[in-house]
Structures are given as C-alpha cells and as structure tokens.
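What you see is the complex with one protein chain gone and the rest in place.
Here the chain labels run A and B in written order, and each chain numbers its own residues starting at 1.
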Amino acid sequence: MKERRILVCIKPVPDPEHYDKIGIDPASKTLVRSGIPAVINPNDKNAIEAALEIREYWGGIVELVSMAPPDAEEKLREGLAMGADKAYLLSDRSFAGSDTLATARVLAAGIAKIGSFDLVITGSESADGGTTNVSPQLGEMLGLPHVCNVESITPQNEEQWQLNVKIEEGYLKVEGPTPMVVGVNDKINTPRYTTVMGIMEAEDKEVVIWSAADLEIDNDKVGLTGSPTQPGDLHEPKLQRAGKLLEGEPEVVVDKLIRLLRQAGVLNA
Amino acid sequence: MLPPEVFVVTEQVQGQLTPVSFELLGAAKKLAEEMGGASISCVLLGADIRDLGEDLASHGADKVYLAEDQRLALYQNEYYALFLTKFFKKQQPEVVLWGATAISGELAATVAARLETGLSAHCSDLHLNEEGLLVQVVPAFGGKVLGDILCPSRRPQMATVKTGIFSSLSKGEGAGEIIYEDTSILDGCSPLLKTLKVTKEKDRDTSLKEAAVVVGGGWGVGSGENWTLLERLSSLLGGAVGCTRPALDEGWTNGEHTMIGTSGITIKPKVYIGIGISGAIHHLVGIKDAEMIISINKDAKAPILSFSDYGVVADFKKVLPGLIEKIEELS
Partner (left out) sequence: MSIIQFDKKQEMLRRTVREFVEKEIVPIATEIDEQDTFPEELFQKMGQMGYNGIFVPREYGGAGMGYTERAILLEEISRHSAGLAMAVMTHHLGVAAILDFGTEEQKKKYLPDLCAGKKIGGLAVTEPSGGSDLMGHQSTGEKIGEDWVLNGRKCFITNSHVADVSVVTVRTGEDAKGRPALSGFIIEKGNEGFAPGHKENKFGLRGSIMGDLNINDCHVSGEALLGQEGKAAKIALSTIGGVGRPGMAAISVGILRACLEESVKFAKERVIYGKPLAKVPAIQSIIAKNRIDYEAGMLLTYQAIGIKDTGERSDTQSAIAKHYTTEAAVLAAKRTIDLMGGYGCVNEYPAGRYLRDAMTTIPSGGTTQIMELVIAGASLA
C-alpha cells in the first residue's frame, strides 16, 4: 500500500469561547482582544484529526502548514502533540494583513516548496473571520481539484477518493483523484485529546520556519497591499435592549405575557 | 461611477431554486436603488431551467442569464467555475452577489481566485459609500464585531450573503428578459472531481425561518420532556421551535437545521421567546432582528435579559404551563 503524505493547513485564532469579551475601543476604533488566548482554529483540529486517521489507516506522514506570526510556533507544537509529524510556519512581516486570496497565495507558495503530496486538508471555516474562502482558493492557486464542507473521506483505491459533502439540502457525493484539496467540516470527526506522551514527543519534532525570501512569491500579491479586499470601519452590533422585567406571581406574569403577544399581533384571541 | 447593473448568482439544487436566490434579488434591489436605478441581472446554471428562469424574472430580475446544459445539471465546481469566470470576464460587472451557502460559497471563492478579485463572506448588510464603493458588512468573532470590507481596485466587488438577511421581492409580472448563454466553453474541460449525485435529506421543516413566533430553547430547558412544553406553546401560537448549540448537543431538539445563531440560521420573527438561554453571542446574532424578544430565565444574572425587550426571572416550568392553559382557554 502506498504511504500517504498529507498536508494540513491550520490557523491560530483567538479562542471562540471568549468572543463575548471582544469589543471595539471607542477612542481608537480598533479591536480589543487582549487577554484572549490563541487556539488552533477549532475546525482545523478536525482537519488534523482527519489526516491522522488516514495516516493510521494507510500509513504515511502528516505535516502542518500555517501562515502566521512567529509566536504561532507554539500552536504548531500543539498540532504536533496531537500527532502530526512535522510543521512548516510561513512567517514574514510582509504577509500581515493578507485577505483570503493573499493567504491562499502564501500557503500555495509554501506547499509548492514542500513538494509532492497526496492530499491537502484544511478546515472549511475559520472561527474569527467566519470565511470559507481559503480552502477553495488554495486549490485554485495549486491548480488542483478542491472541495469543501466535506463530512467524510473514503479512499476508493490508490488514487481515487470519494467524499461526502454537506450542503443545506442534504449531501453531494463527489469523487476525484489525488492530489486534491479537501476542506472538512466540523462533523467529520471528534478531534482527539492531546496525550502527555504526545506533548513529550512534540518537543523533538521539527518546525521549519520560512520567510518570504524562502518562497517563490510575488511580494506585490501578498499582505495588505496584495489583497483585493481592504478592511474598513469596525462596529459593534446593537444587541442591547430595554430588558424590562415582568414581575409578580406566575399568574400575573402569564397575563402580562398574553398582553405582549396580543400587542405584537401574534395572538388574536 | 457604477454601471447600472447589479449581478446575482442564483442557485438551484435538483431543479429547485434555493431560498437565498430570491433574497439576493432583494439585496440587489436595495443596491440598485442606492445606485439611482440600476438594473438587476441574475445568472443561473443547470439543466432544464427555463421555468426557474421565468420564476426569477417574475421576482424582480430584469435580466436572467441562463446557462442551460446537461453537464450543469448537478453542481460541478470545475464546470461551474469555468463558465462563470468567462461570463464575468465578458460582462465586467461592478458588483456580484452570491448566496453564502455551501455550494455558492465554494463557487464564489473559486471564481474570485480566478478573477483575482476580492470576496467577502457571510455579509449581514450591504450598502454603497460616498465614493460608490460597495460596503460589505461582515460579522467577525461570532458576530461580536461587524467589520466593513471594501474592494477598492479589483472588479467585480463580490460578496456572499447568508440566507435570512434580506427579504425576497414579491412576485410580480414576469417582466424580466431571459437570455441564453453559450456553454460551449465546457467542451474543452474534463473535470477531475465529479459530483455523482445529490442525496436530499428528508424535507426540512422550513417553518422556522418564516414563523411569526419562534420559541427558542437553551441548555436551561433541562430535558427532552421539558422541551415538549416549548413545542406546545409554539404550536398554539402557530410558531416554530428553535434551539441553541448546547440544547442541540443534548439531543432534545428537532435537529441541526433548527439551531439559531452564528453557525445556524438567522431569524426575524415578530416575537422571539427565549427559554433557558443564557445569551452567548453566538446565539444572539441569530435573533437580533426579531421585532420583540422575550426571555424567561431563572437566573437573574443571565446576559440574555439585557438583550431582551422583556424578561421574566422565573423557572419556566412555573410559567409556561399557565401560559399554555391561558392561550388554550382564549382560543
């Protein structure tokens, strides 16, 4: 059986458990996110898990790729502690401010340098920006077939894979050859816990760090200047309401509720 | 200056137009008016889609471009992207709107990469700024923050829009023009990835999105048995029941399609009644457009109370039975 080489793209994001604490500084109009720890984008952990399961079944190696600031090495180590074999961190000041298209270009340049592989797996969606663009755009940059929202991956034979794709109406059954780029959803698996042995082993695994100079990349097409989309103002959605409390014994509250439902025109009786 | 045409990519699955397709026409109408009366064009890919084209033409589209081809019957990313890339290179539109669905979201990202243009995702609002640029308002961090996204230099300006944000236009006269597009560009392509089939899940109960009253339940509901109280109340009011992620995870609900919030659906009923919901941002963004929010929570500290118009601090098990009884008496 042919051993597989699987690349997994991951991204550090502020922990979604703490999004309630994120806000906008009224004076500077910039994002306030201090004290919120970074985690591996939760959906990307599904991607790592999917890769590890394929490795366990078919044999092979799993390597992580991330475009992020230098301190992301720690998050890559977490992925290595989960069980990945090696990691590549693409890190350069000039990458800052990249939108999804520019990010896909950087990842594609890193993957091109890594060499041949059977599969690139990504999460479908990032928790912070909420976009689903990078996975298909990476496929385009690599000139490979790509599919996202994948809920199961079944190898048919050495080169042919079948994928179950979740759509709003149900599922699409998609089939195609490797290499390809697959974006998995958060239902495909439950990411494993990191064991203490995994943490010990991760210490000795390699994290390769590449800057823009190490990659074949057009500097005008990455970072904020190379991004077609540009961020504008930030707002906080207006969510606060009057919060008037309906007080009294249950019977009194029921009467008040009945009045409100009538007032809203949803109770005609 | 914007040329007077807003483009919408509509979608069909197994010969049925998806709800967001009509809502996109609503969004396009809003932008067209801001532009001072632009026309609305839409494009649809598929096989045997004449009827669908006419449906779109009667729902506010001035022009309906149809790519009708047996090879396009099912969504095939490579065929679809190939056609649309060429189509938009020819049309040179300023603005293209897509559904933020699994299929259109992927397709939009593919086409954006090929056109090397920008794409914002899951927009919750769209408008033009003073320079006539499309301001694409996207939720970030689960909806806690909204950010404006602009695409100043590349064209088209492209955005995906979530289902339930804009209202569909009402059905009018079938005034729109139907234009058939040449699909011979597909001849030169043999897709590597093939969509073999669509498996539809049992017909989804879509009543939640349209219901005037939505009763939402959270983890505080406590059990599947208690959940039936929510269902009783909603059925008496002709409404529907939605849920939060924790309630879904507990297995009390009717399934994932009833989950309201960031990773679920967005609703805008006349009245939303939240039961046993703490009020995490991920849920709040899905109910923020409700006309009236009433919440019942036994915890006086629950954040949901300050995001509600009216709050009841009580055990819902002591309130709902009485309310249900009263409504039954009245009707």
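Operating definition for what follows: a residue touches a chain if its C-beta (ideal position, glycine included) is under 8 Å from a C-beta of that chain, and two chains touch if they have at least 3 such contacts.
Predicted, not measured: the structure shown is a model, and the values here were computed from it.
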{"item": "Chains still shown that are in contact with the chain withheld from the display", "value": "A, B"}
{"item": "Residue, one of A:199, A:224 or A:258, that touches the chain absent here", "value": "A:199"}
{"item": "Residue in contact with the excluded chain [from A:77, A:146 or A:241]", "value": "A:77"}
{"item": "Residues belonging to subunit A that touch the chain removed from view", "value": "74, 77-78, 81, 193-200, 202-203"}
{"item": "Subunit B residues touching the omitted chain (full complex)", "value": "300-301"}
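Just so we're on the same page, only the chains that are shown with their structure count from here on.
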{"item": "Chain centre separation (subunit A, subunit B; CA means) in Å", "value": "21"}
{"item": "In the complex with subunit A, residue positions of subunit B that touch it", "value": "13-14, 18, 74-75, 77-78, 101-103, 105-106, 108-110, 112-114, 116-122, 135, 137-154, 163, 191-201, 204, 212-213, 237-239, 262, 270-271, 280-282, 284-285, 288, 291-294, 303, 305-314, 318-319, 322-323, 326-327, 330-331"}
{"item": "Interface residues, subunit A side, partner subunit B - complex", "value": "14, 16, 19-20, 22-24, 31, 33, 99-101, 104, 127-137, 139-141, 145-149, 165-177, 180, 227-247, 250-251, 253-255, 257-258, 260-261, 264-267, 269"}
